[in-house]
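Provided herewith is a single structure, encoded as structure tokens, for subsequent inquiry.
Of the protein chains in this complex, all but one are displayed in their positions.
== chain A ==
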Amino acid sequence: MISDTRYDVIVVGGGNAALCAAIEAAEAGGRVILLESAPRAYRGGNSRHTRNFRCMHDGPLSVLTDSYGEDEYFDDLMRVVKGKTDEHLARLCIRRSEDCLPWMEAHGVRFQPSLSGTLSLSRTNAFFLGGGKALVNAYYRTAEDLGVTVLYDAEVTHLHADGNTVTGVDVAHGGETTTLHGTSVVVASGGFQADLDWLARAWGPSARNFLIRGTPYNRGVVLRDMLDQGAESVGDPTQCHAVAIDGRAPKFDGGIVTRLDCVPFSVVVNRDGQRFYDEGEDVWPKRYAIWGRLVAAQPDQVGFAIIDSKSLELFMPSVFPPIKADTIDGLAQQLGLPGRQLRDTIDAFNAACPADPQGRFHPTELDGLATDGIDPPKTNWARPITEPPFYGYALRPGVTFTYLGLKVDDTARVRSAAGPYTNLWAAGEIMAGSILGQGYLAGFGMTIGTVFGRIAGQEAAAHAL
């Protein structure tokens, strides 16, 4: 299958960043091969689960309304990363996002107006028509039309380096390992969140109970290989981004549908039937990201959101129907919770809720409807759980991505302790830790992947040609 052709550019990975790099390099006239470790049906890494692209713009642009300037964008980023970013790279990424959107459209990506239930993002985030897999499909079509050779089931296991120059790429494909030779190499092969052993070493043994929201193919093989060879790293090696998702979600690849938006209207208890955090601290878009961590800290890394029939239709529908019972005891039994303790918790919560919430409850804004006299309190949307049937959802931490990555400069070039590599660039999740040191900003992963994928492809081609 694999010929010993010498390539101008070898792209390792098959998601958004890899495709942007391959397309740019091929358009510059390079002979390009793209090595995707997943089979064709699962190509595209985590990009296949994404839905939008956060984009700076000076006025209405494509589906985006109004304007979204560099400083506002950067402030939004700073709010989530709390200072953990490289401001120079972050601002570069933000500024370049503006001309990426027309470039994406010119290369087959289609956008649609903000999805129902996400109107708050219509100014900042351009949604892909059909979602990330449609984007990935369009890019593969474009890359193939440009003559890029695409290999699926092609896992890169090792990069040979001579000093600061990569001399060969080992790829396992069709039962054998071949060394490919390329003048330039772009690595865009994601983080390591699908390697549960690594995750358990980094985070602790409880990480084995985490669900992985994205692809099982992001095992960090190339990341590990390059770090072992002395490439400079960036990002906290112990951390991952996790949100609370439906506990019944598949171990891998559950994607968007496994999210649960019910927490603000719930009482959330742990395995022992005890509450552990203020469910109503803030509106859900600002709090969903901390709940992965909160649930991860509970025994068995599991939580249970309990609502009553009043609240069932206040949040986006869940992919699995909730567990339903006519009594709290019945619900406890079905969820495997201690019935007496759950009843006590609910009773105590109900007693602490404002006596007459009529007219004061506002599901879409901070309504200040707070409990009195329990710890932890619930500071908004505190309505008693009293109207059967009662519903329950199990919550588990769902890992989206890991922060550890390769350090790059503003040309996406990878560095070793002895200085920059002469012919190695990185793009996407594998270097995102340079910009996104903690937290997450919706649609920013695709922005980093697109901006640095394009830069890496251009630089790699310029070096080779």
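As a convention for this text, a residue touches a chain if its C-beta (ideal position, glycine included) is under 8 Å from a C-beta of that chain, and two chains touch if they have at least 3 such contacts; residues count from 1.
Just so it is clear, contacts and distances are computed from a predicted model.
The chain absent from the displayed complex carries the UniProt protein name "Tricarballylate utilization 4Fe-4S protein TcuB", chosen from "PEP-utilizing enzyme", "Tricarballylate utilization 4Fe-4S protein TcuB", "NADPH oxidoreductase" or "Sugar ABC transporter permease".
Within the full complex, the residue among A:Leu146, A:Val257, A:Ala348 or A:Leu465 touching the omitted chain is A:Val257. Touch with the chain that is not drawn comes from one residue among A:Ser318, A:Thr400 or A:Ser416, which is A:Ser318.
Touching the chain that is not shown, out of A:Arg31, A:His49, A:Arg91 or A:Arg383: A:His49 (per the contact rule at the top). Panel shows chain A; residues 41-42, 48-49, 51, 110, 112-113, 115-117, 128-134, 137-138, 141, 250, 253, 255-257, 259, 312-313, 316-319, 321, 324 of it touch the chain omitted from the view.
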